[in-house]
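Below is one structure. I have some questions about it.
As you look at this complex, bear in mind that one protein chain is not there, while each of the others sits in place.
== subunit A ==
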Amino acid sequence: MLKSLVRLQSQLGNALSLSKVCPRGQQSRFTLKYSTAAAAERKKFYQDVSISQGDGGVYEINLDRRKLKTPGGKLFTVPNEALAIAVATEWDAQRDTLKFYSMHLTTLCNTALDNPTERNEDQMINAALKFLETDTVCYRVDEPYALVELQKNEWDPVLHWIENRYNVTIGSSSSILGPEIPEATKDTFRQHLKSFNFWSLTGLEYVITQLKSVVLSMGMIDRHLSVEQAVLLSRLEEEYQIRRWGNVEWAHDYDMYELRARTAAGALFVHLSSESSTVKRKLLQD
């Protein structure tokens, strides 16, 4: 008994001296491994954030004296001042550590610049339109009655709006196969999306995957819906359950704010990087 105690103590002593020898960096890396929150963060390594105009009229972000680069190693450039300022504000907002999961516009710019999935515009349009077949607002429930009514009252106006706006038929269904979307509808949307540039398509696809709905995304991009409305409609069933069973802040509110932030970032990204906003700014300067 005494022997084993002595052995234990000597082991403990070893461990203690080991921690003294171990450099600090290695220890912290060790703890990083077990905390997912800390792993996604990096220490803030700059003080000042500024923007500058580079060759060809594109804007760059400067952290102190260094130019920001993408994860793929390219120079970080954005096509206009508004986007550059919004990205710079995100970097400026970071305190002791960099929270990349809160920098949605930066992330979107990186995706557009690096194009990690190496797709062209046609492939992106097809990927976006694939969501139309399983669009959130087209899938309805049969029961409970209150939710059926809620879906009808909230989703039908948007659905009718988009059908009139693009002169297409989409429809809704409560069967598991969903509604039959005519090929003409997809062609109309495909034609429309071809007018988007690569950056706007990146943003649009991001919004669609967040809201799980082409209808709601287009409604928001066309400025028929605000971000809050689009997110509410996207989470309609969840909101119904919350009203019935109560709200849990660390799950429901957490999800909602994250979805709102991501959706708003995507919508802003589409608007700022599309052609019309460039024209808009010129008009305003008159």
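Everything that follows uses one rule, which is that a contact is a pair of C-beta atoms (placed from the backbone, for glycine too) under 8 Å apart; a residue touches a chain by one contact, two chains touch by 3 or more; residues count from 1.
Methods note: contacts and distances are computed from a predicted model.
Of "small monomeric GTPase", "Protein FMC1 homolog", "Cyclin-like protein" or "NOP2 nucleolar protein", only "Protein FMC1 homolog" is the UniProt protein name of the chain excluded from the display. Touch with the chain omitted from the figure is made, among A:82, A:109 or A:159, by A:82. What subunit A contributes to its contact with the hidden chain is residues 34-38, 50-51, 81-82, 85-86, 88-89, 92-93, 99, 102, 104-105, 223-229, 249-250, 253-254, 257-258, 260-261, 264-265, 267-268, 271-272, 276-277, 280, 283-285.
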